[in-house]
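Here's a slice of the assembly, chains where they normally sit.
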Amino acid sequence: MQLGMIGLGRMGGNIVRRLTRAGHHCVVYDRNAAAVTELAGEGSTGASGLADLVAKLDAPRVVWVMLPAGAPTESTIQELSGLMKPGDIIIDGGNTFYKDDIRRGAALKEKGIHYVDVGTSGGVWGLERGYCMMIGGAKEAVDHIDPILAALAPGIGSIERTPGRQGRDPRPEMGYIHTGPIGSGHFVKMVHNGIEYGLMQAYAEGFDILKNKSSEALPENERYTLDMADIAEVWRRGSVISSWLLDLTAQALAEDSSLKDYPGEVADSGEGRWTINAAIEEAVPAEVLTAALFARFRSRLSHTFGEKLLSAMRFKFGGHTEFKLKD
Amino acid sequence: MQLGMIGLGRMGGNIVRRLTRAGHHCVVYDRNAAAVTELAGEGSTGASGLADLVAKLDAPRVVWVMLPAGAPTESTIQELSGLMKPGDIIIDGGNTFYKDDIRRGAALKEKGIHYVDVGTSGGVWGLERGYCMMIGGAKEAVDHIDPILAALAPGIGSIERTPGRQGRDPRPEMGYIHTGPIGSGHFVKMVHNGIEYGLMQAYAEGFDILKNKSSEALPENERYTLDMADIAEVWRRGSVISSWLLDLTAQALAEDSSLKDYPGEVADSGEGRWTINAAIEEAVPAEVLTAALFARFRSRLSHTFGEKLLSAMRFKFGGHTEFKLKD
């Protein structure tokens, strides 16, 4: 089927490519004209702006917005909503906060325009592996765009089937899911990312403990110099903790087990933060996910003010003079 | 080759079976005579006690002890050490604390007996999937038992190869690793379990946040009733957080997404605790692994004394009378 795509970055561009390969046709736009030209050369129709893109689509129009969450997505959808007609569908495939989806969906509903939020996981691997998608929106809209979703999803592949799914919605086994009303797709994707932080931090701490087992602070007969790369590799087979993140870890460590080229200042996206906010709203204890987020915050700092305060208190009550720089 | 196996529980019994299938021959013993009889019926040689088992093995004897860590393993190895000869090999395949390995290994070395510690992951799935093994000990001993290890390990299987491993020790790709001196196998297995706790807790918290998104404490238009089973399933394909633990989660949720038959009182083994002790010894911050352990502690309690103390403080400073039962 036909799809308009706004935003041709790494994610948007590859989504268009995967759809084109599957026989769908895309009308594409990006502020960066070169990106438009490139995809036009691969079989898509280029557009010169939002109005042109909308004009080149048949009703009911389906437009996928794949832009950074926040202002860029907000203003684009705002403008689109003035160009599109009742029965049309706007898809937000970015990392939008789900409460923004709810607000936008309500506003678009008044104009008769459908809004579908698609949380999209897959990163740079999606073009080949397919995208895992979590989709919120009205049933009729989600059903209408099913050919697109099915083409983007990984499909069943060689992954073993889960017993006991007979009679269930087949889409999750294909790698996409209609999670519920507007916003629920991004909500589920948000929690997905929160879990991702937790999993990553669990591996990070474990390897840290392995690495520091050679520390000279330990008794000499209790030190081990362990091979990080081989350990990551061995855990990929038959162990309880095998995962795709471990596969990637094994790759990175096989290249250079010192990881010296990685600075260790770890960014976080809105989704990790919103997950904790959601946990707090729901009064769900979420120690691990929060600790993973805070570890990232701390990784980007030289020292916190709080740590200086600890030094100051120690200096004041214990005369720990070593803790005052200029004493 | 030939192996003596002491302890024919779920782990020991299946290890014998996997070895037998691979053409190795086992002499087996267990306090439970029925277990011995059963495996004798499957091609092993039964033994009536440790002395009998040792007597039935050719030198250099290799005996695998697969018993609960602590007293049972300790006393068995103690007794074995009096029965075996210089050049023989004792393997501890249980979940022994690595400092106990170091102590034992030193004692056995004085008698010329080799000690090899094998951390074994695989659980009830090991018979079919193979066991992921982390092995500490002297090179000559570990090399000697390589046929057994190779037979127990999962092998390369269908798992994608990690790029950049050319020229490296091939064993980790087969699912087993010689991690270093005595104790290092159990140390690495210990950290493996610590990571396991962290990963499990990350999923647990994420699904908790999904589940409670239907809570009536939330604004009505922000509630979603999400399908836990379908979400677990969709994340298995193309998402960053796919893993074997997620596969199992998807199975459990497909059977009954309420999980009502699971009590939620979660046991912990020594390995989770020792991992945190190791982190503390090394001064490695390990928030996530620790939080995962503490969540298990808390899961088994109705209330902590600490929580009662919080209520008491609140009552004292705020007159929160609702917090005193008999007021």
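A and B are the chain letters, set down in written order, and residue numbers restart from 1 in every chain.
Here is the rule we use: contacts are C-beta pairs under 8 Å (C-beta built on N, C-alpha and C of every residue); 3 or more make two chains touch, one makes a residue touch a chain.
A quick note: this is a predicted structure, and the numbers were derived from the prediction, not measured.
Displayed in place are 2 chains, all sharing one sequence; the entire complex defined by the structure file totals 4 copies.
Methods note: only the chains that are shown with their structure count from here on.
Note: centroid distance chain A to chain B, computed from Cα atoms, is 31 Å.
Looking at the complex, you find that chain B touches chain A at residues 99, 102, 121-123, 125-126, 129-134, 153-160, 162-165, 168-169, 171-177, 179-181, 183-184, 187-188, 191-192, 194-199, 201-203, 205-206, 208-210, 212-213, 215, 217-218, 221-222, 224-227, 229-231, 233-247, 250-251, 254-255, 275, 278-279, 281-289, 291-292, 294-295.
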